[in-house]
Structures are given as structure tokens and as C-alpha cells.
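See below for the structure under consideration.
Let's turn to subunit A:
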Amino acid sequence: MILLAVQRITKTFGGLVAVNNVSFEVESGSIVGLIGPNGAGKTTVFNIITGIYRPDKGEIVFNGQSITLKKSHEIVKQGIARTFQTIRLFSQLSVLENVLSGFHCRTKSWVFGAIFRFPWERREERQKVEEAMKLLHFVGIERYYNLPASSLSYGNQRLLEIARALATSPQLLILDEPAGGMNEKESAELIELIRRIRDRGITVLLIEHDMNVVMDICEKVVVLEYGSKIAEGTPEEIKRNPRVIEAYLGTDGEER
Partner candidate 1 sequence: MKRWIVGVLAFCSGLFFSLVVANGANEVKIGLMGPMTGKWASEGQEMKQVLDLLVEDVNAKGGVNGMKVNLVVEDDGGDPRTAALAAQKLVTQKVIAVIGTYGSAVTEASQGIFNEAKVIQIANGSTAIRLTEKKLPYFFRTCPRDDEQAKVAVQTIRKLGFKNIAILHDNTTYAKGLAEEAKGLLEKEAGGVKIVFFDALTPGEQDYTAILTKLKSASPDMVFFTGYYPEAGLLLKQKKEMKWDVPFIGGDATNNPDLVKIAGKEAAVGFYFLSAPLPKDLPSGEAKTLLEAFSKKYGNPPNSIYAVLAGDGFRVIIKAIETTKSTDPDKLADYLHKELKDFPGFTGSIAFDEKGDRVGEVYRVYKVDEKGQFILQP
Partner candidate 2 sequence: MKRPVSFNPLWVFFIVIFALPPLLDPYWVDVLNNVGLYAILGISLNLIVGHTGLFNLGHAAFYAIGAYTSAILNTKYHMPILSILPLSGFTAGLFAFMVMRPIIHLRGDYLCIVTIGVGEIVRIALVNNIFGITGGSNGIFGIARPELFGYVIRSPHQFFYLIWIFLIITVVVFKRLEHSRVGRAFNCIRDDEIAAQGCGINVASYKLTAFVIGATWAGMTGNIFATKMTIISPESFSFWESVIMFTIVILGGAGSIEGTIIGAFLIIGLPEIFRDLSSARMLVFGLAMVIMMILRPRGLIPPKLRSYNVRSILERDYSV
């Protein structure tokens, strides 16, 4: 079943075409990688899917429903969660509260509930604290639960972001360079974690520069260059694709 379909999306900033007529599909239960040189428009695609930008043209279909015009917070509720390339944690909140915040869209307690603390509100809160601890355990950082999020190491901050995204109970998890800034051991653990996430029935779409990670776990890879899709296929196919090789080697020598 196709979970997410990106259909011919285009986005320009001023005169610059950041994403040009890109389409691809994500199968339910798969791990898909989005790669490409710097500035290829990968993050822009993510921002369009998650409703931070609105595409000039094209459509995003999730679970058979168009979400193109939906707002960010509504899309989360539909079941798409994400992490950010530049880590975006709630720096003044504790690790545990960061995850609790992720439950926001799945809980209901409101102002009056907060003030009067009805029994059902307390129950909800208690249950979520418990679930949050489980998620922290799942990504392996539960012992830091009461530290400020900003005090974690870089790698652990990325893990916390994943835990927070998982707290929204997504069907699709979008990871923007999850291995960025991680050492080899940490990346290996990350690969293992992503597999475990998929095993929970969550589809994963990721941007990654670390080719080992991409080739290791992705079932499908989409390649962007200058905002356009230049290739799509299994990791094996991509490795052999001459355009991809050119894009990666060529630009390395000339511009970047």
C-alpha cells in the first residue's frame, strides 16, 4: 500500500527553484532514503510534506487524502512526525517533558482540566508520563529524564528528537539527517533503532549524508539534484546509476 505520495511538487523562493516537479512514493512499512548533494532541495521537500512550506504546484497525498493545504500541526495529527536537521528541542524543558510535549496531539486535557485536576485528567497525565518513559527507554536515554534537554550530548539530542516524534504516534516518521554529528558507534546504534522503529509498524523516510547508513537500511532511495529528481530505485540500482555518480563526484570537484 502506498502511504505517502509526493506528486509533482514545485517550490520557488524568489527566483530560485528549490524543488522542481518532484514526485515519489513511500510504501507503507518501508524505509525510504532521500539523498542528494547539499542544496538539492531535500529539506525543502520535507518542509513541504510537513506543512511548513506550501508548494507552488503539486500535491501531497497521505493515506489516500490530500494534505497539501493542511497546517503543520494538523498534519502531525494525521500521522506524520519529523525530526529536524538543526536539532530543535525545547531547550528549557526537561528530557521527559520534551517527550510529553510530543503527546500533545494525542491528549485532550485543557485549561479547566489543568486548573481543576479532574480524576480523568490526572489519569491521562500519569499514563503519558509512563509512556514517555517507555519511549525514552526505547531510544535508550531514559536515565537522563530529568535533565534539561540542552544538556544532552549531540547524539542523545537526536535520539530525544526521535523519541518526541514517536510520541505523536506517527504512521510515517521523517528523519532529517538523523546521523548528523554522530560517531560510528552511535550511527550503528541508530541504524538498529531505525529498524526497530520500522518493526513497530512505522514507515520511515529519511535524509542522510552518511551513505553507509542509507545503503544499509533503505529499501528505496530517491536522489535529488538542483531541486529535481534524478534517480529512484533500490540502493544497488542507485549505486550503479551514472547520473548519481556524476552528481556526487562531479559537484564535489567543481562547486563544493
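Rule of thumb we're sticking to: a residue touches a chain if its C-beta (ideal position, glycine included) is under 8 Å from a C-beta of that chain, and two chains touch if they have at least 3 such contacts; residues count from 1.
Regarding selection, all candidates are chains of the complex that A comes from, given by their letters.
The shown structure was predicted, so the numbers you read here are calculated from the model rather than taken from an experiment.
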Identify which of the numbered candidates 1 or 2 touches subunit A in this complex. 2
If you look only at subunit A, which of its residues touch candidate 2 in the complex? 50-52, 71-73, 76-77, 81-82, 84, 88-94, 96-97, 100-107, 109-111, 113-115, 117, 121, 125-126, 129-130, 133-134, 137, 142, 145-146, 148, 164-165, 167-168
